[in-house]
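First the structure, which I've put down as structure tokens, then a few questions once you've had a look.
Only one protein chain is missing from this complex, and each of the others stays in its spot.
Here is chain A:
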């Protein structure tokens, strides 16, 4: 019953989206203006219906209604409740439903609160949002119905991939989705602005909170996903340049560029066409990323709904939306009037530089992700990995980071290096000192070397914009910028340190043996079986000690066997200290050497990763910076609305 309710809600939401598109477009004409008034309420109800459908799906998963095909395929009655719920979006159909739900809710929210833009632009925006949603509703209802029934109902479900049965991961996809789909609002705003030719500071200010919010979710999602891959896969790495990771990185890069060009447009009314284009590109990257992952066209560790038919469907949607939006851009961009001018040395120029570099990195990542496909069409099977991505993106990332240190100190319109030069002496000295120190230590390869040296200077330079300000009166968005840029430095330091100084040991040890890893001594104490709700495991007890007289701490890595579906996973154990992380993975029993009875030895994989946690701490700081900026912008918008209300009220009282 609940499943049918969900399906009905989904159909109704789709119908309302069609209505929203129709009324929104008619509302733009002179005769249809009355219809335009219905668009906002329709958008709100559409969002609520999509939410209802999603809640129905969560419900059937929570009670494990096996007569629903999706539940039977992806869930199991013996799973803990939280993973049952997470199972509702841990599969293709459910995640697409989450996608349209977020899209509908975001559109409804815009319809509810956004009143700064001319009503015509809003109509075009909401119509655009409905147009995009409609395609995804069609995709869900025609090609991947999540509420399909199964008759007869199986006795037991297939289970959820054990790798996904992890709390962090349960909430990772929704976070990323909020980011991906939040960008659809920027896309729709861009369409609305192009249709009505209203590109200007109000457009940028209306779009900015949405881009910021989506970008915060993307940042958190990427950081969390990377941390998940780090501790759950048990490979000791934190970024693999896997197509799915790239699929989340590309929208992030585009959104970061968009965020910066938005502030130029909002503050200085420059970079008009460029900002609109980035608005289109950012969400296009979300859709392209989703397509690449879902169509199974690229082989990936994440590939989950490998289905060429679905791929074709999404491809058609991509062609319509991205192709349509870019055509509209081509037709209208030349008529979007030129923005304000600025000198080569100015805040605007620094931001343009940042935008160009981010776009270049985006291009590098996109090309690297697609290259296996290009090669395959020429008959070769290749995979592209870190040897391509790391140096190629560094070519653009390093100059960008240098400009990042200088740019925030520059004034709008026109400035000179002489004015800001003094402030940069200390950061420059830090970079040089760091570089000399690294040369003395020796053995650090080029990229980590650059990263470590730059990170030191950048960390100092990033707080310079606060110099000479009254800290209590500094606007929140400035704080946000400082925190986010500082976060970049922190994360960069962590990445470089992890790559330069990690120590790895793969050993086969007997109970009681002691292994040295970097500054740690690790003793294998016991290996014992343990059982969980839907798995059994061998658990090793390691006693570890930092240095020669540190405190002894326990670590408990496990080698787990899930039985629904049957799969082996390694649960790594992590021990975090202020200066790094010790990472332990238990393999199986070591094979016997030369036929002698050498059993009782266990494979252990140990890493000491100096300052590795800074990678994710930095990521979270970046997101926190975004949050501060968002709160700052929204608060000042609210103040303006309240002030305007008060003025109107006073005027009314004075009878004017």
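Quick notes on this one:
To be clear about the criterion, a contact is a pair of C-beta atoms (placed from the backbone, for glycine too) under 8 Å apart; a residue touches a chain by one contact, two chains touch by 3 or more; residues count from 1.
Methods note: contacts and distances are computed from a predicted model.
Look at the chain that isn't drawn here: its UniProt entry, checked against "Cation/acetate symporter", "Glutamate transport system permease protein", "Nucleoside ABC transporter membrane protein" or "DsbE family thiol:disulfide interchange protein", names it "DsbE family thiol:disulfide interchange protein". When the omitted chain is restored, the residue from A:115, A:197, A:341 or A:419 that touches it is A:341. Touching the chain that is not shown, out of A:43, A:56, A:72 or A:244: A:72 (per the contact rule at the top). Considering the whole complex, the residue from A:281, A:384 or A:621 that touches the absent chain is A:281. Note that of A:154, A:386, A:421 or A:550, the residue touching the chain absent from this view is A:154. Only one of the listed residues, A:55, A:315, A:428 or A:634, touches the absent chain: A:315.
Residues of chain A that touch the chain left out of view are 69, 72-73, 150, 154-156, 158, 273, 277, 280-281, 284, 288, 291, 295-297, 299, 308, 311-312, 315, 318-319, 322-323, 326-327, 329-330, 333-334, 338-339, 341-344, 346, 348-349, 352-353, 370, 373-374, 376-377, 565-567.
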